[in-house]
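Presented below is the structure to which this report refers.
Removed: one protein chain of the complex. Kept in place: all other protein chains.
Residue numbering begins at 1 within each chain, and the chains themselves are lettered A and B in the order written.
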Amino acid sequence: MPLPVRRTVLEGGLRALSIALLAFCFWALMAGQSHNRPVAAVVNGAQLAAWSLSGPDSVHVTLGAAPGAVERDWLAALAGAGTAVTWSGTPVPLAVERIPSADPAGGVAILAAGPSGATVRLADSLGVIDSARLAGAGARFEVSDAGGALTIAAGGEHAGAGARDSIAPRHVAVLGNAEWESRFVVAALEERGWAVDVRLAVAPGIVVRQGSALPLDTTRQSAVVVLDSLSPGDAALVARFVSSGGGVVIVPRAALSLRAIAAGSLQPRVLPELLSFASATPMRALALTPITPRSDAIVLESQGRRAVIVARRVGAGRVIQIAYDDTWRWRMAGVGDAVDEHRAWWARTVAAAAYVPLERAQGPQAGEDRAPLAELVAALGPARAAAPPAAAGGDLRALLPLAGALLFLSLLGEWASRRLRGAP
Amino acid sequence: MSPFTFATVQYESGDWDSAPLVPSNIIDTIARYTTIELAPSGIIVPLGSPDLARYPFAYLTGHLPVRFSDAERANAKQWITRGGFLFVDDHNHDVDGQFHKTATEEIARTFGPLVRLPSSHPLYRAFFTFEDGPPTTSHELNGWGDNLVHRYLDAVIVDGKIGVLYSSKDYSSEWNYHPQNKKFFAVDNTKFAVNLVVHALTR
Partner (left out) sequence: MSAIAAPAAAMPAMDRVRRDSRSLVRAVIGSSVLWMLAALAVWLVVVGTADLAIGLSAPVRFVALPAGVAIAVMMGWRTWVRGRAARSPQQVALWIEERVPSLGFALVTLLDDSLTSHHLAARLETVVESREWSEPVRRAALRALAIPAGVLLGAVVLLLLLPHASVARVARPRPGDVLDGWTPLRHRGSILTPLVATITPPAYTGRRAETVEEPVSLVGIAGSEIAVEGRGDASLLHAQLGDSAQRASADGDRWRVRLRMPDKPMALRLGDGSTERLVTIEPYPDSVPVVNLRIPARDTVLRTAAGTFNLAADASDDIGLAETHFEYIITSGEMEAFTFRTGTLQHNAMHNERHAELAGTLALATLSLKPGDIIHLRAVASDGNTVTGPGRGASETRTIRIARQGEYDSVDVDALPSMLGDTAALSERMLIMLAEELQKRRPHLSRDTVVAESRSIAVDQARLRRRVSDIVFMRISGESSGEESEGDTTKAMTPEQVLAAAESAATRAGGNPLDFSADESPVIAVNRPLLEAYNAMWDAGRSLEIGEPADALPHMRAALAAIQRARLAERIYLRGRPPTQVVDLRDARLKGDRSGAAGSGRVSGPALGLAKSRMAARLAVATAIAGAAPLAAADSLLLLRLEALGSWPAFAGAASKAAADLRGGAAAAADLVRARSALLGEPRHVTGLGAWSEPP
């Protein structure tokens, strides 16, 4: 009978198919084992531990964000142990630098770099401190340094600035005459914590001294504040000090005697814009002598078109030239916390010039991960555009469910055919 | 640059202008011995005026009771806290007099307690050296006042520095003459004023 014959053939075919599918599944499983090629979208401790135990030939991770320092180093260790580690993804490049201010009272500048327009958040162990939108790929935060680790975050990325590096502020020398500006500048710097060397002329041959203001020496002084014109000899000492790395702050009265190193030339003196210090910009209530900057100088602060603080590098040192002669009036007549503000202003001005060697903390710091993406590239190489093509076993394993289903259907069909024709 | 300006404090009670020639005499003295930039004349500034902040050195004297008004007290307190130097001299040179009693009471109430300034204080070596402390005045034993030689000055110390210097020595009488008359003195009796000003400008 033709029908049973055809049915027998069909049943034979189904049996053969079943055997073939069974063989395929077995082969696929074996091939998968011999060509271990994991691909992971998440890098965590458990995953890393599993890879470390199984020792795969290669690992590829797809990253949404740069992994932390521990995960990154673990992946690098896997690579070092013979596993080919590759990665793909587009983590946001983010970098942070923490620079202590040259200020005995502390303070730190946090420089954050990332894609322009991104919003970065500055945080410490307690929470977010401040946030800013990056412009020109960067932002700068100035915070009073509490000493703990600081991190910045943007779009799921984190970078850590670690703990504080120490600075070794030296002395500040103040040269000038006995007058109110000298008296209050020295007071402001001392109150801020600077050790101040003072030389104030009172009469011919008579000076009021504190410490050893002259000769200037970068091993003793970080900066010198010159509040009055100097003799040519003293001016030469200041110039040599700056060239060898020291900082100098020059007020208008001292600019002429220090014109060789000054950051600019003086314009005619102008009266204060405001009559009262009771404003958000109290410095505008001070008379000033605007500065015309030299070509190699940078204007740090200006009032309208008038440059009032100008900086310049001379040799290894820095020169800050300011346009104010009588800042003590701000301290005495200002409103609110004028004393603190005057003190802080002078501290910032001196810090911008002062030579303060930075002593980096030795070894890795807790929470330090200044540029996670750069560190990742350094550790694992650049990103690959996509995951590499998988080995045969790896792809065929994906067909195992389908093969299993076909196997079940073929066996079911063969059994049903036999039962329907009455065969055992 | 602001030259040093000698300011006399005008307060609402008492005779604050009892020694009108002292400012010019001290200005002359400072010019004679130092190169400090000076205003050629003194200025009178009310104790309660914001203008006081323009003159970190001020001189207060008188014979009569000193009672500050609330405005004077608040303004003077802020001025001292920010770095002002107030030289108070008892024109009566009488520790039992009303100027002394009321002025020291007001000073203690407004600025804090007066403490004795030792002879070793830098004030006495700021320019000229006064080994024995404040120089004696010819008025201390002139029959008026308490007829005592006051060996020390008192001061209110603010942040480690002199904020108020109080004298019972009657420098107001001692220095209250025209500067041209210095030539009649064998020894200039205003030298201590140089120390006051130099110390105030450099402390």
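One rule holds in what follows: contacts are C-beta pairs under 8 Å (C-beta built on N, C-alpha and C of every residue); 3 or more make two chains touch, one makes a residue touch a chain.
Bear in mind the structure is a predicted one, so any value in this text is a computation, not a measurement.
**Student:** Given the contact definition stated above, which residue among A:29, A:65, A:79 or A:105 touches the chain not shown here?
**Tutor:** Checking each option in A:29, A:65, A:79 or A:105, the one touching the absent chain turns out to be A:105.
**Student:** Hey, which of A:92, A:195, A:287 or A:409 is the one touching the hidden chain?
**Tutor:** Hidden-chain contact among the options goes to A:195.
**Student:** Need a quick check: the contact residues on subunit A for the chain that isn't drawn.
**Tutor:** Residues in contact with the chain left out: 99, 101-102, 104-106, 109, 111, 113, 122, 125-127, 129-130, 132-136, 138-148, 167, 186-187, 190-193, 195-196, 198, 200, 202-211, 298, 300, 311, 340, 343, 347, 351-352, 354-358.
**Student:** Just checking the interface: what residues of subunit B touch the absent partner chain?
**Tutor:** Touch set of subunit B with respect to the missing chain: 10, 12-13, 17, 20-21, 23-24, 27-29, 31-35, 38, 40-42, 44, 63-65, 67, 69-70, 92, 97-98, 102, 122, 125-129, 142, 144-145, 159-161, 173, 178-179, 188, 194, 198, 202-203.
Criterion: only the chains that are shown with their structure count from here on.
**Student:** With centres defined as the mean C-alpha position, give me the subunit A-subunit B separation in Å.
**Tutor:** Those two chain centres are 56 Å apart.
**Student:** Can you check the complex and tell me which residues of subunit A touch subunit B?
**Tutor:** 177-184, 187, 191, 198, 200-204, 206, 208, 253, 325-326, 328-329, 331-333, 338-339
**Student:** Under the stated contact criterion, what part of subunit B meets subunit A in this complex?
**Tutor:** Listed in rising order, the residues of subunit B that touch subunit A are 1-4, 33-37, 50, 53-54, 56, 79, 81-84, 126-127, 159, 198, 200-203.
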